[in-house]
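As you look at this complex, bear in mind that one protein chain is not there, while each of the others sits in place.
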Amino acid sequence: MKYLLQRIAFYLFTAWAAITLNFFIPRMVPGDPVQALITKYQGQLSSQAIDSLYVLFGLDKDKSVWEEYVDYWSQLLHGDLGLSFTFFPTPVSEIISTSLPWTLLLVGITTIISFFLGTGLGVLAGWRRGSWADGLLPVTTFLSSVPYFWLGIIAIYLLTGPDSFFPSSGGFDNGLVPAWDQYFIPNALKHSLLPALTILISSVSGWILSMRNMMVTVASEDYITVAHAKGLSDRRVAMSYAARNALLPNVSGFALSLGFIVGGTLLVEIVFSYPGIGFQLFQALGAQDYPLMQGVFLIITISVLVANLIADVAYLLLDPRTRKEG
Amino acid sequence: ACGDSPNANKDASNSKGADFLSIGMPNGTVSENNNPFVGTSAGASLGYRWTIYEPLGMWNNVKPADPAKPWLASDIKWAADYKALDVTIRDNATWSDGQKLTAEDVAYTFNLIKSNEALNIFAIPFDQITVDGSKVKITFKTSQFTTWHKIISQIPIVPKHLWEKISDPATDPIKTPVGSGPYTLKTFSQQGIVLERRESGYWQDKPAIKELRYTSYTDNNAQTTALATGQSEWSFVFIPSYQQTFVAKDPEHFKVWAPGVLGIHGLYINTTQKPFDDPALRRAMNKVVNRADIFNQAEASYFHPELKSVTGLPEGAGDAFITEAYKGQTLAVDVDGAKKILTDAGYKLEGTTLKDKAGKPVTIKLSDPAPWSDYQTTLEIIKSNLAEIGIAATVEKPNQNVWDQNVQKGDFGAVMRWTNGGSTPFDIYQTVMDGDLLKPIGTAAQQGNFGRFKSPEATAALKAYANATSDADRTTALAAIQKVFVEQAPMLPVGSDNVGGAYSTKNWVGWPSDSDPYAPMQPTQSGALDVIMHLKPASS
Amino acid sequence: MTIPTSSIEQVIPGQGSMAQPESGKPAKAKRQRFRFVTNKKAATGLIMLSIYVLFAIIGPWIAPYEPDARSNDLIQSPSGAHWLGTTHLGQDVFSQLLVGTRSVMFVGFVAGIVATVLSVIIGVTAGYLGGKTDEGLSALSNVFLVIPALPLIIIITSTLESAEDWLIALVIGLTSWSWNARVLRAQTLSLRRRDFVDAARATGEKTWRVIVFELMPNLTAVIASGFVGTVIFAVLSEITLAFIGVTSSTTWNWGTILFWAQGQQALAQEAWWWFIPAGLAIALLGTALSLINFGIDEFVSPRLRSVGKTKIKTVDGRTVRMRIGFTPVLSNSPAPHTQASPTPVVRKEVTQ
Amino acid sequence: MSKPVLEIRNLNVEYGLGDQAVRAVRDVNLTLHRGEVLGLAGESGSGKSTLAYGMTRLLPPPGVITGGQVLYHPEQGEAYDVLGLSDRDLRAFRWAETAIVFQGAMNSLNPVHKISTQLTDVLRAHRPEMSEAACNDRAREMLKLVGIAADRMDAYPHQLSGGMRQRVMIGMALILQPQVVIMDEPTTALDVVMQRQILSQLIELRERLGFSVVFITHDLSLLVEFSNRIAIMYGGRIVEEAPAAAIYRDSLHPYSKGLLGSFPALRGPRRELTGIPGSPPDLKGMPSGCSFHPRCPKAFDPCSGNIPVLGRPDTPDGPTRSVACWLHPTEQPVG
């Protein structure tokens, strides 16, 4: 309990520091959103529009950074993330809420699958050393070093086309409306296959390796020998004794990787035109849309922290040693 | 079980002869905003606002000098000094909620813009707006000769009875748009926006296409892929090697049409930096730029049509505006000519290095943001072109924000950039040479004249052109402008903008073409509505 | 970014319960330190890496063409004249690849060094000094851990006037030290409990000397593995930045090649030679670095070493596998291995 | 002397293969009799643990058994070779017939499972017919046997003190009533008070349940007090084996003498302590002949040339003991 409380205090501090950083960093970027918008439209938007845009975005009023910072916090505490510039006047929260689920579903589920698959294979490779599973390692090492945007682009080139099963981009077919029905779900799944595969291929090996190494380390602990000496079945020793303990250090790694979901897979979303939050962030960066940038960063920060909190709790549940009652 | 699902009738969509048209733009994600006045709205970015809200008239960018085609206005009349406009509103137009469209609505729209700075994106100096039956009279504080097409064709008319109730028209996302156009919004999602044909009440014959499906692709690559696979049937996007990557995929149906318009791309030279303040040097540079190479290698042989005229005006759209003096004079690579100009002006070409009058080697920094690959390629070509007369150029790729700021503050050697465009060459020349826009180095010049070009004649002539009351005056002023442009070469014109598009005739035919350039072919232009009205099913 | 795979890092969770170092067996000493080169994986990795380093050094000299030089061979497939074909401007892809190696290696290593130095300073100091210093420094590294690195790098890079290679390297280095710092802190915490640290203090060593001369040499493997991990991350980041076009660098790197290739839709144009080699170069460099990291891991924790021979033949010809819990029995004949010697002839009289 | 339960015949264990192999146990012959406590002593690295794990095939890689037999005599029926059992039979054999208690109980208990789970685990594997409740009852019973309140059933290992954990391990070892309990330095991590408590308890249990114990430690004085017979190992071999009292009073091998002379005595007159000069042998470069000869104060010619065989010495109590030393010519090789 004390442990959890400490963690929470730590999270609050980290959140504050990260949010503050998030506030200031975008403001260091030269230029302003109006210019960025004009530039984005390269001649499609005539330069007479500049004045009206400043008025529209509310950038015509002079405010000190400090005042903005205070305003930002008071807005934030009211749950208001401000209005996006790129999608003016859509509230940032609305943009995030439409794109976040996509990222969570695609990358989140993929990360989870990757973790479980990798951990499973790692358990095998670590437990049955010298068997075929060990031969997997060099291949996965190579695959994990492949930049996944590159892999994704090749996959699009090779696997998509007019008659291909795999769509080349997007989260679902145009014309469909997100809904939980038999038209939309399979379609969305189909669209997520390629990007998911790309992420899976390049991320699974990390888990295999770390799990394998932990298995190997744990396998030489005394209690494993005792378990064997007790005459337990191989399966029971491998799962309940070895894998159970080897998993512990990986839990915090998993939490961190959950946190990296949003930031780390930005490129997959770009390459596959996936309507997720990473892509929103990328757009916001280009357009100097700081409300949106801050919003996305906030989400990322919070998700990292929540993931860590979950990991802490999971750790607490998985490792009785951290549960110090007395 | 899911009969009430909005997707219920969608699963067979691709199999039977299509009754919809898929339109795509490489604009990244969009958010649900159909406000026709807001440039950041999905409606504006994808162009579907024009199928819901209509303008008074249709102006054809491809033939900018032609008068506007009446649309909501049955008659459009400008005063000779372009300070007053009389329009007659057609009486058979209705809003999609069934109400009648009247002159009151038109006057309301213009008043809305006039009183709302944030909505007045063209900065039009409205004066008086009066209604007289089906007629509306609008007066302006200055001549609108160079901006008339914006007023007529780029201001969507909105229903007064609904907009009156909106508290802040500039920020309202107008989730359920009601307009006078032939389509209404059916569904909106991140991946696509579907518009449905109005089955009754439209003032013309209803269009053949039942449904318009707009998709915003994340980037050019995604959009191109979608075009090549047939997922997208119409788009405006830069396709490298379009013959191979797009047309070749289905040569029978996949087409590209890219007519030039009165808006150009060129190399802005910072005329305050020595020795580039010397017109002779700039002229010499102008003579070595290989526009054909740029057109073919950087612009994929279509995207920015090659500029031929020395006046920097594109073929077709610009023809009507080339003054007598320069008719037939074309830009051509002439290295020897360039060298001659240089030696005459006192430069020395020593080996592969050009030395200026002070004996210093001439070097220049070319810069553009990295993601604009066509500009980047252009700069690479210009770099090697300039090397031929001994100018050592380096290409820099500052990020877009830095680049923007540098361009505005005059902190650059030379950049590839666009000009404003319009119905006359005024916008082009103004962006390049207008002394009124001139700002000292270090102060942001937001509207134009980034090269800090100082020419009182040009400034005066531009003013004269904009405010002239007769064609003769305009011709004289234009001649003066072009003379400065050609002789001083403040900017080296390279290619023109285009209002074309890539399209597929598999399902729909009737697209504009060189032989019948009835409208611009860009899905985001108001003229796109005209195109949609022209399309007919390919099968019948 | 991917989670570094180094097991050393994985052994250390947030709390110390499993953070014990290999107890009993003292860490290998200096002379043995270079022995890790004899590790097959490490050796392979080092050889691959040295080829890259070589190209980074001599690449620009041996490149057959100027990477920028345009020619009239537009989008040519690989040939004798252009080993890896040409771009849409007729530039030689092979030369671009060669010349680009330098920038990639430079950024990777500089960023690696910057991040490593920072992580050592912050991690080791925090771990050694403990208390308030530790709390402050830990909080700092946690904040950096929470902020997603790649987007942060993108933002910071886009504030830069001109993003030269060394600036990019600096940015990457300054933003990616936190994970290593955390690992180092945990390691230091467990090292600090070892007696030799106290022994050094009791001898009268100054604090900085204890940190630099007593602790750090024992952390070399961890530091090295962190360094290698950061290099991988930095290389991928630089390439990503170049690929999405945020960097303004005028120098070539593999990301720039990919950027151009993607901008011109090389694959759609069937110009695979423009797109594939650069990616492979990245993947192989990453593989080389990962292999080195495995080598370090196995060096630090010998248990991880893949067992040389896992199958052995018994006396009666069966093959058995070595595994935990069931020791292979090669022969169960009760005959002694050493033959009993005959009783010695001379018997010494012993007086007890 | 009572019947044997476990006979080790010429057991050879190596770490690694080929030239690099370390021969950690060499031609060891040892007999454990029913109901006795057999002490195994020797300095660190002499191969005590290797022998203990080797005879149950629990050595981790790269350990391999290169030869020998371990004959197990069940209470009824024929003796069989443990090393020849199939995996399945071996699993069934383990814990039911031989149980092991290790040095550190913290390390032998899985930190993430409750001790009840770890106790009943064994029952579930070996007595699948037992009901859940019966398993729990049995576990509780065992805890009571070793003096731990049944309410600690649901504790995790870290919640128990070192002594309690070791008791849990002992309880776990006895849960299937095995014939043989192997204890590898079971008390070195505990302090003397606790050590005595646990050992006394164990001896008492042995008297009640009648199992045999192999007790490994390097603390000779402890062994002398608690075991019936003692075997001394040096360099992978057994150099002397005799009843505890005999070893204490009159050890024959110079190494055993040296070991005994290294302990200061707490009671009685202050003895002169001699110690053993030199340092323990390196198993990779074992001296020729008797591996102790470089350190042996009484070494003479044959010692460096020939390996002495473990055999009955020609002393009055010869039949009860054996020694491998050229000083004590053997009558017949043991085994």
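A few points about this structure:
Lettered A, B, C and D in written order, each chain numbered from 1.
By definition in this document, a contact is a pair of C-beta atoms (placed from the backbone, for glycine too) under 8 Å apart; a residue touches a chain by one contact, two chains touch by 3 or more.
One rule holds in what follows: contacts and distances are computed from a predicted model.
Remark: of the listed names "Na(+)/H(+) antiporter subunit D", "NADH-ubiquinone oxidoreductase chain M (EC)", "Peptide/nickel transport system ATP-binding protein" or "Acyl-CoA dehydrogenase", the one matching the undisplayed chain in UniProt is "Peptide/nickel transport system ATP-binding protein". Of the listed positions C:164, C:205 or C:270, the one in contact with the omitted chain in the full complex is C:205.
Only one of D:34, D:124 or D:196 touches the chain withheld from this view, namely D:196.
Interface note: of D:81, D:219 or D:250, the residue touching the hidden chain in the full complex is D:219. Among D:13, D:37 or D:125, only D:37 touches the chain that is left out of the view. Residues of chain C that touch the chain left out of view are 24, 26-31, 194-196, 198-205, 207, 213-214, 217-218, 220.
Residues 37, 43-44, 147, 161, 163, 190-197, 200-201, 203, 207, 218-222, 224-228, 244-245, 248, 258-259, 262-268, 270, 273-276, 279-280 are the ones on chain D that touch the missing chain.
To be clear about the criterion, only the chains that are shown with their structure count from here on.
In this assembly, the C-alpha centroid of chain A lies 38 Å from the C-alpha centroid of chain B. Per-chain Cα centroids separate chain C from chain D by 45 Å.
Annotation for chain B: residues touching 2 or more other chains are 225, 228, 400-402. Under the contact definition stated at the top, the residues of chain A that touch 2 or more other chains are 29-30, 156, 219-220, 225, 227-228, 248, 270, 319, 321.
Checking each pair of chains for touch leaves A-B, A-C, A-D, B-C, C-D. The residues of chain A lying in touch with chain B in their complex are 29-31, 35-37, 39, 41-53, 55-56, 83-90, 94-95, 98-99, 102, 156, 160-162, 167-179, 181-184, 269-270, 273-275, 279-280, 283, 286, 288.
By the touch criterion stated above, chain C contacts chain A in their complex at residues 1-5, 7, 9-15, 17-18, 139, 142-143, 145-152, 154-156, 158-159, 232, 236, 239-240, 243-244, 246, 258, 262, 267-268, 275-276, 278-279, 282-287, 289-291, 294, 297, 301, 303-304, 306-307, 310-311, 321-326.
Of all residues in chain A, only 10, 13-15, 17-18, 21-22, 25-26, 28-30, 128-131, 134, 141-142, 144-147, 149-151, 153-154, 156-157, 202-203, 205-206, 209-210, 213-214, 216-217, 219-220, 224-225, 227-228, 234, 237, 248-253, 256-257, 259-260, 262-264, 266-267, 270, 281-282, 285, 293, 296-297, 300-301, 304-305, 312, 315, 319, 321-322 touch chain C in the complex they form.
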